[in-house]
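I'd like to ask some things about the structure below.
Heads up, one of the protein chains got dropped from this complex, but the rest are sitting where they should.
Then we have subunit A:
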C-alpha cells in the first residue's frame, strides 16, 4: 500500500516526534508514505479567521498536488486534516465562489481539483481493517495495565458532517479501540472532546492553562496514567500548560503508543516531550533502559 503524506508545518517543528513516529509506524506496517512535493501551509485557524479566500485556496493547493500524485492522502495533524476536509466540503458545495476558485487553481497550478482524492487522518487510517490486520500481526509488546485517556480534541470530529469519521462524534471511540488493541486500558472520561484552547495558547496563555487544567484533572479523576492525542496543538498545550500543584501527566501521540506496541525505539520521540514520559514507561517495563 502506498499513501501520499502531508505533514504540515507543526510536524516539521514543534511536533517533529508526531511525524517521526507516524513515519516509523507506517514503515513497520509496510505502508509506503510519499511526502507531497512542495506542500504549503493549510492556513489553520488564522486563515479562516482573517481571510476566507485563503482558507480554501491554501488547502486546495495541497488537494490538487495530492490528486496529481494519485494516492489517498494521509494527514496526522488534526488542524490540517480539518482544513482539507472543510475545503473539500466547500468545493463539493459547488457555489459560484468554489467554481471560481477551481478555475483559478487550474490556471495557477496547471490542474483543477476533481474531488477524487481521499483525505485520511492517521487515526482513521490506523482503524482501517487492512491496517488493523497488519497491526495485529506485528505487535510485539503489550501495554497491559496501562490506563490511558484518549483525547480527541475538536478538529477530528467537528463539524461532524464535514470532518468526523466516528460513528458518534460526541462519543468518539476509534482511538480508544486502538489503545485497547495495544493492550492498554482506555479509561472512560468526560473531557475527550473538550477544547484545549488551541492557538489561543500564544495570545492568551492563562485562558489555555485554565482549559488544560480541567482536561487534565478529568483524565486524572478517571484514573489515567497518561493522555493520548492525535493533534500537534493539543499535545503541545497539554504537555506545556498543566497547572502546578499535581504531578503532571505525560501526553503521548497515538503513533508513539502504537510504535511502543510494535517494539520500535521510542526514546528519540519521547525525549522531545516536556513532561517526561520515560519514568512511567520504565515502571511499566515498556522501555529498554537507555
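Basically, a contact is a pair of C-beta atoms (placed from the backbone, for glycine too) under 8 Å apart; a residue touches a chain by one contact, two chains touch by 3 or more; residues count from 1.
Everything below uses one rule, namely that contacts and distances are computed from a predicted model.
One chain of this complex is left out of the view, and of "Septum site-determining protein MinD", "sn-glycerol-3-phosphate dehydrogenase subunit C", "Branched-chain amino acid transport system permease protein" or "histidine kinase", the protein name its UniProt record gives is "sn-glycerol-3-phosphate dehydrogenase subunit C". The residue from A:27, A:140 or A:271 that touches the chain not shown here is A:271. When the whole complex is considered, the residue among A:50, A:92, A:144 or A:267 that touches the unshown chain is A:50. The chain not shown here touches subunit A at positions 9-10, 12-16, 37-38, 40-41, 43-54, 57-58, 61, 100-101, 104-105, 108-109, 154-155, 157-160, 169-170, 194-195, 197-200, 202-205, 207, 210-211, 240, 271-274.
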